[in-house]
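For this depiction, one protein chain was excluded, whereas all remaining protein chains were kept in their positions.
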Amino acid sequence: MMIKVQSADFCVGEEYSRLRQNADSDGAIVTFTGLVRDFNQDGSVSSMFIEHYPGMTEKSLMKICSEARMRWELGQISVIHRIGHLTASEQIVFVGVTAKHRKEAFEGAQFIMDYLKNSAPLWKKEGTLSGMKWVDSKTSDEQALTRWYEDKQVS
Amino acid sequence: MMIKVQSADFCVGEEYSRLRQNADSDGAIVTFTGLVRDFNQDGSVSSMFIEHYPGMTEKSLMKICSEARMRWELGQISVIHRIGHLTASEQIVFVGVTAKHRKEAFEGAQFIMDYLKNSAPLWKKEGTLSGMKWVDSKTSDEQALTRWYEDKQVS
Amino acid sequence: MINIKFFADFRERAGVASLKLEQSGETTVASLVETLLEQNNDFEFLSSKNVLIAVNQTLSASDAKINDGDEVAFFPPVTGG
Partner (left out) sequence: MINIKFFADFRERAGVASLKLEQSGETTVASLVETLLEQNNDFEFLSSKNVLIAVNQTLSASDAKINDGDEVAFFPPVTGG
């Protein structure tokens, strides 16, 4: 389990190689990368600032990954979240998961992203045409969680 | 849409970069990579041979990707499947998808893999302790398809 | 002329990767299979349950129509990915 909260960019190729190197007998590797989109609900986004709660962010990401491990048989897990100033089309977040089978790898990665979006203490401020503005949380992100409720819940 | 059926290995980092470069306003990139696992139901796998139906394999993969596009708003799609001789822990298959939102990217990539496993004319022969042996198709792969049946079916 | 192809396990059991069969007028995959079985016992595997059929590289059922010049392939359930 590798958790990083950093202002520096990351290289998906390198992260993938690290996961693969340690994948042992796993046959499936799924990666998710989130990018700054060059638009959103309120108009053109030219830059972004991501604030976080130092210490708690890492703790929260660790907890989400542990919860994913309790639900699926997962091998390697890597989560990287960037903080600070970002510009359009930059990489924000990376989640990589290895597993014996593809279903576990897909679901594990998707679960981690859904919970990260809803419980990791990170906040986006977007630079739009009308100035810097805190991004509102989306109900679609809350809804995304409901599919994982059958079993148990990450607090 | 980029479909490749090749004996050469591929580089996930490069494939990711190509997807990202053309991602335009997409905020999510999901990649899946399948590896030769160093074991299976019947004992240790040391090598593998993948046979395909030249022409139909490409046609079938194109059809699966088109079907995925009809169900989700997807941006870039890349599918690479290797053929010929492979050894343990080598990369077999790559699926990469970009989309505006993560849900679409995850589901699109998972859908493509589920249908590829069940309808692309490719066959694995594994070198086990007891000689080369054609791999049996798995019921779990057929079951994986059922979640996509709600809408319509790829023939 | 119908162009017939076998893949994987079926190719090995048939002992050939492809063969051509004289055919005049429209027929179906099912009657093509009957013709093959009459010709040679090695094609016995074509009567098993797990036979996938592609006509001109598109998955098809055994009642699919075939005509002169068509390509018909027989193969076991796929195991790629």
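Points worth noting:
To keep things simple, chains are lettered A, B and C as they appear, and every chain counts its residues starting from 1.
The rule we apply is simple: a contact is a pair of C-beta atoms (placed from the backbone, for glycine too) under 8 Å apart; a residue touches a chain by one contact, two chains touch by 3 or more.
The structure displayed is predicted, hence computed values, not measured ones.
Every shown chain touched by the omitted chain in the complete complex is listed here: A.
Residue in contact with the omitted chain (choice from A:Gly34, A:Gly75, A:Gly96 or A:Gly127): A:Gly34. Contact residues of chain A toward the unshown chain are 34, 50-53, 55-56, 59-60, 81, 92-93, 113, 116-125, 134-138, 155.
The criterion applied here is as follows: only the chains that are shown with their structure count from here on.
Without chain A, the contact network of the other chains remains one piece. Taking each chain's centre as the average of its CA atoms, chain B and chain C sit 26 Å apart. Touching two or more other chains at once are residues 102 of chain A. Across the assembly, chain C contributes 81 as residues in contact with two or more other chains.
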